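Structure incoming, see below.
Just one protein chain is left out here, and the rest sit where they should.
Presenting chain A:
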Amino acid sequence: MKSKSWLKAGLFAALATAAFAATPARAQGSLVMYCGVQEEWCRAMSNAFEKETGIKVAMTRKSAGEIYAQLKAEASNPRGDIWWGGTGDPHLQAAEEGLTLEYESPKNKELHSWALDQWKAAKHRSVGIYAGALGFGFNTEQIKAKGIPEPKCWADLLNPKLKDDVQVADPNSSGTAYNLLATVVQLMGEEKGFDYLKALHKNISQYTKSGAAPAKAASLGETAVGIVFIHDAVVFAVQGDPIKPVAPCEGTGYEIGSMSIVKGARNLENAKKFYDWALTPAAQALAAPAKSYQVPSNKAAPVPPQSPKMDQMKLINYDFVKYGSSAERNRLLAKWDKEVKALPK
């Protein structure tokens, strides 16, 4: 009888683990949400939706790149239902690869045209939920200490006095930085654009991993200038840190934060419910209290007073179809790796 008690123990362990394993509850009232913006906003969205509909939301916050990687890894057996937030490029990539689902929301007619451009570019698989312009934030104390005029344009960032004092993320790991790459190429032309990036390389102290990190670094004074989406710099300015957000004078690109339904979503109906709800003015108004100052995509949604004024900026006509495609992206990234990142300082 010697084996009995240890078998019992094993059986118990098996049952315990089985019960534990089986809890990814996807009963009628639930929704698995992959959230690509900052935690506070993610929580505000999932809580508000839960309160309003009674549908239980299981939310994970990850960067857009991580979510895209996860969708791809899970493609044969999807686990998420809705992917809300995060820069538009990975959404487009996912759309291109058929990881997400076409959907036309009845709310579409209430949206700004740029939000629908994203929807069209993605062949109806993704829609814009907010927009944010690319720019930079500089640390006012550091710039004053250097005795240089406040930078206002992309060209000002090439000032030799800013050597080793500009930060931007690595475009291989961050959508923000890829947006800079694509913006510069569209603004100046490919050759001139790459010349600019090569010149900028001399002033870059560090290519960070995460797109918003340079804003934090500039607010702390770890760097003088951080190239980020302007709303990321606004967050710290609102807190009272010595950082000033800038929309570059030559014109700049922008991102369209997007939302997609996961193809093969197990709670498809709930995902659609969330999709429609997330496009309402009420849902979009949750951003500002959560310290997110992007411009909402519903025309009727209130624009937070701290938000960068997109209508007063010079925006380029960003070609999301071309620069969102995998082929163009991989070509540009490979070229950047070879011609810019490999350069000596």
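The working rule: a contact is a pair of C-beta atoms (placed from the backbone, for glycine too) under 8 Å apart; a residue touches a chain by one contact, two chains touch by 3 or more; residues count from 1.
The rule we apply is simple: contacts and distances are computed from a predicted model.
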| item | value |
| --- | --- |
| Protein name (UniProt record) of the chain left out of view, among "Sulfurtransferase complex subunit TusB", "Formate dehydrogenase", "ABC transporter permease" or "MoxR-like ATPase" | "ABC transporter permease" |
| Full-complex contact with the absent chain, from A:F49, A:W84, A:W114 or A:Y178 | A:Y178 |
| Contact residue for the chain not shown (choose from A:M45, A:M59 or A:V246) | A:M59 |
| In chain A, positions touching the absent partner | 1-7, 10-11, 13-27, 32-34, 38-40, 43, 58-63, 65-66, 68-70, 72-74, 76-77, 79-80, 89-90, 164, 170-175, 177-178, 205-207, 209-210, 212-213, 215-216, 219-223, 236, 241, 266, 329-330, 333, 337, 342-345 |
